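Only one structure is covered here, and it is reproduced in the block below.
A single protein chain has been removed from this complex, and every other one stays in its place.
Think of it as A and B in the order they're written, each chain with its own count starting at 1.
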Amino acid sequence: MGLETLLTQDLEYRERRTLENNHLLDVSDLKTYFFTKRGLVRAVDGVSFKINRGSVFGLVGESGCGKSVTALSILKLVPDPPGKIVAGRVLFEGEDLLQKNEKEMEDIRGGKISMIFQDPLTSLDPIVRVGDQIVEAIRAHTDLNSDRAWEKAVKILGEVGIPDAEVCAKQYPFQLSGGMRQRVMIAIALVTEPHLLIADEPTTNLDVTIQAQILTLLKGIQSKTNTSVLFITHNLGIVAWICNELAVMYAGRIVEYGSTKSVFNNPLHPYTTLLLKAVPRLDMCSKSVLESIEGDVPDLVNPPLGCRFHPRCPYAKKICSSIEPPMIETEEAHYAACLIYDKEKWGSS
Amino acid sequence: MSRLKDVKRLFFGEASEFSIIVDHLKSDKPALFGLGVILLLVIMAVFADVISPYDPNAQDLSRRLEPPSWEHPFGRDEFGRDILSRIIHGSRISLTVGVVVISISLLIGTALGALSGYIGGWVDMVIMRIADIFLAFPGLLLAIGLTAVLGQSIINVMAALAIVNWPGYARVIRSQVLYIKGLDYVEASRVMGASNARILVSHVLPNSFAPIIVLATIGMGWAILAEAGLSFLGLGVQPPTPSWGSIIATGRDFIFRAPHITTIPGIVLALSILAFNLFGDGLRDALDPRLRI
Partner (left out) sequence: MLRYIVRRLLLVIPVFIGVSLIAFLIMKLTPGDPVLNVLGLQPTSDPSFIAAIRAELGLDDPIYIQYGKFLWRVLHGDLGRSIGSNKPVILLVSEALPRTLLLAVSSMIVAMAIGIPIGMVSSIKQHSVVDHATRVGSIFAASLPDFWLGLMLMMIFSYYLGLTPISGYGRPEHIILPAVTLGVGLAGLITRLTRSSMLEVIRQDYIRAAKAKGMSEREVIFKHALRNALIPIVTVLGLQFGFLLAGAFFVEWVFAWPGIGRLAVQAIQQRDYPVVLGALLVTPIAYVVINIVVDIIYSYIDPRVQYE
């Protein structure tokens, strides 16, 4: 190795170390498998990404690609059995969550890291008043007595845009509309002023108009409090609007990673390109054909060898079925896991 | 064994529904135990005369209340009769009552349920209201009341239990009939001239088979318990007929001097009921409707 190479590497290394201190969340090589009767399901198979403070990070992919499991793994909420986090490191504010015991995790969950889920109706206890459910979150992390906690709960209900917060707090989930329920969930998540908010498809089950309201709410809160957000969705439109960075997942792996701007302007991975093409747009003419991606989502018990996307990839070559492509930095801070960008290997096959 | 595997095997013709059910049962140990005990009871009842070592009614007043011994493994009762023989003959009564009661209830229930579902209208309403009252209210109490009125004999007990038991089957049959009524291909075969009886036999019965057989098995357990209870209260068999319940009842007077008279028949009774319940429970699991494609 030449002296030049060594110096460059050293510089990169030091740059990375400085950057690391800005990372709120640093996930490396996370692997979560499910041990089922059918076989070993590799739901999350080597996922790495970093989230900065104040960043809204999107995790995008089709159903079943492992994005929800990734989120659950961060909080160690994966149902065990049959799931288990088998490898990886999840650094949150410098500490590895995977090494922490259950009691420490209880402090973090709902405290420094909060999560909101896809279906607000089933995620709220049907026989407990909404206000009480917020109070539970408050009292799990602070020492407020029940009266003060109730006041705080009513206050935050107002802050998430619920009119008549006092009345609403005394109601049961079935008495509220879908949008209001989701606001309640957001209230529960934000009342403890978390540093990281994980949002698992929070608007998927809502009407389009309500979706817009909730997203606006989230964006507003995020910019006000500078909370980091891990936003999980399959909707690229939402990602474009609310996220500043994103990672695309496919079959348990990340295939593309970069800022929203660079990914949308210049999608690198064939999968990302096809995803973008499959979204109907207003500026398409009526004669244009929606391109769908051929084939089916792979079986996670027996994933394809090599690149997991190669059976459906229009550019696939023979080499794609034998080598797992690593993340290759093609533009600045814009990575793709595709051998196309490894000129040597691609060219020779 | 997973359900998914079962469905695959059925779909690919690797195994018939029947063999899948049998396989499930084979792996269910408590259910097999129940089946074994049931078979034992049947043998006991059928071959009672041959198996029992002594005449169940033969008295020997000089040897009253003897505890279990080699010659009399279950001891003797207050009249010196051999308890083992009485228990063996008692199985006859228990099983007969069970079979008769369940058969009659099944007949009444099927008839009324089919009628109710087929005719509909107010006939349906009336029958179902009656069934609901019977189902909601503890059957055993009704049976006690009925035997009080009809008189104390084993025949009346069987009648009373059958009257109390039919609604469960009626409900099942009725819902099957209603379901079948709505199917298109049934309409078609009607148009082609298939008679209602034929539809009943070829469609309703096979589909009702699973829930009915589970009900019937557990019902047997209930009927045996009910008969024993009624005989215990003196409302069923009359002496000297050796129903398990009546043996326990008479043993009650000597419970402290000769506990074996009450204890042993009770264990046999409990085991028998348990056997039917375990087997019925196993059947219910094996016949899981999720399997029906």
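The rule is simple: a contact is a pair of C-beta atoms (placed from the backbone, for glycine too) under 8 Å apart; a residue touches a chain by one contact, two chains touch by 3 or more.
Not measured: the values here are computed from a predicted model.
Note on the chain not shown: across the whole complex it touches A, B.
Checked against the full complex, the one of A:140, A:167, A:279 or A:305 touching the unshown chain is A:140. Screening B:65, B:205 or B:274 against the full complex identifies B:274 as the residue touching the chain left out.
Considering B:141, B:155 or B:183, the position touching the chain not shown turns out to be B:141 (whole complex). Where subunit A meets the omitted chain, the residues involved are 75, 77, 102, 106-111, 114-115, 117, 119, 122-128, 136-137, 140-141, 172, 174-175, 185, 188.
Interface residues of subunit B facing the missing partner chain: 30, 133, 136-141, 144-149, 151, 221, 225, 228-229, 232-235, 248, 252, 255-256, 259, 262-263, 266, 269-270, 273-274, 277-278, 281.
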